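Structure, as structure tokens:
What you see is the complex with one protein chain gone and the rest in place.
Let's look at chain A:
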Amino acid sequence: MKYSHLKIGLFIPCYVDQFYPQVGIATLELLEKLGCNVGFPLNQTCCGQPMANSGFEHLTNGCNTLFMNSFGEFDYIVSPSGSCVLHIKDHLKVEGKPTESKEVRKKVYELVEFITDVLKIDFIQADFPHRVGLHQGCHGQRGLHLAQMSELNAEPFSKPETLLRNVKGLELVELDRKDECCGFGGTFCVSEEAVSVKMGKDRVADHIRHDAEYITGSDMSCLMHLEGILRRKNSEVQVKHIAEILNNALPALA
């Protein structure tokens, strides 16, 4: 338990808190299994991204202040959502507190990168005997560099893939477009409904074409959008957050 001296603040994004408590639970249990000392501040709400991406960054001071008050004391802040983490990293600014804001921005991590880069773990004892497609959330990938980007002429790597390849029984499927956006995009998913849905349908089709039983990823917002499309078409394919897979030590889940 060499990490137990670290105080880890668990940041559960608002929509995960409300709609996907099991992802929060899996994240918490997983971090604890890995020997972390995790706290969940009860007054947290949202990173402020829904307002900011809609052009209302000036209305995020309330969220920013809450975030800083909730997490200021921790050594690291960890969250199962690349998008929310990227927003905090790039945009958290509490009025009148530039230094403290910068401190918070520096210590926020997405779950996968926290495991591979801070805890330096790339093998987790887990069991998931299924064919799984990995959806790379854009903010995690292009923003936090969780994986190399197909546009660049650079060495490939993928932090979530490294973890998933070490899960017992898990077979990763190859996709035709391994890092195309799913079309969720925050308020884009309703303001540009037609394109958003078409993008989602095309992503889902890529996974289905390659016989994935599950679509996973480190960003629940993408998965929520893809799940909405899968369920509308009565597909058997399910979404699972990567924390749920990595926390799955039992023979089968779901």
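Heads up, the rule we're going with is that a contact is a pair of C-beta atoms (placed from the backbone, for glycine too) under 8 Å apart; a residue touches a chain by one contact, two chains touch by 3 or more; residues count from 1.
By our rule, contacts and distances are computed from a predicted model.
Student: According to its UniProt record, what is the protein name of the omitted chain, chosen from "4Fe-4S ferredoxin", "4Fe-4S dicluster domain-containing protein", "Hydrogenase maturation protease" or "Phosphonate ABC transporter, permease protein PhnE"?
Tutor: "4Fe-4S ferredoxin"
Student: Of the listed residues A:I8, A:C36, A:M51 or A:V94, which contacts the missing chain in the full complex?
Tutor: Reading the full complex, the residue touching the unseen chain is A:M51.
Student: Which is it among A:H135, A:H207, A:H225 or A:K240 that touches the chain not included here?
Tutor: A:H225
Student: Hey, which chain A residues sit against the chain that's not shown?
Tutor: That gives, for chain A, the contact residues 12, 14, 16-25, 28, 40, 42-46, 48, 50-60, 62-63, 65-66, 138-139, 142-143, 149-154, 177, 179-181, 183-186, 188-200, 202, 224-225, 227-229, 231-232.
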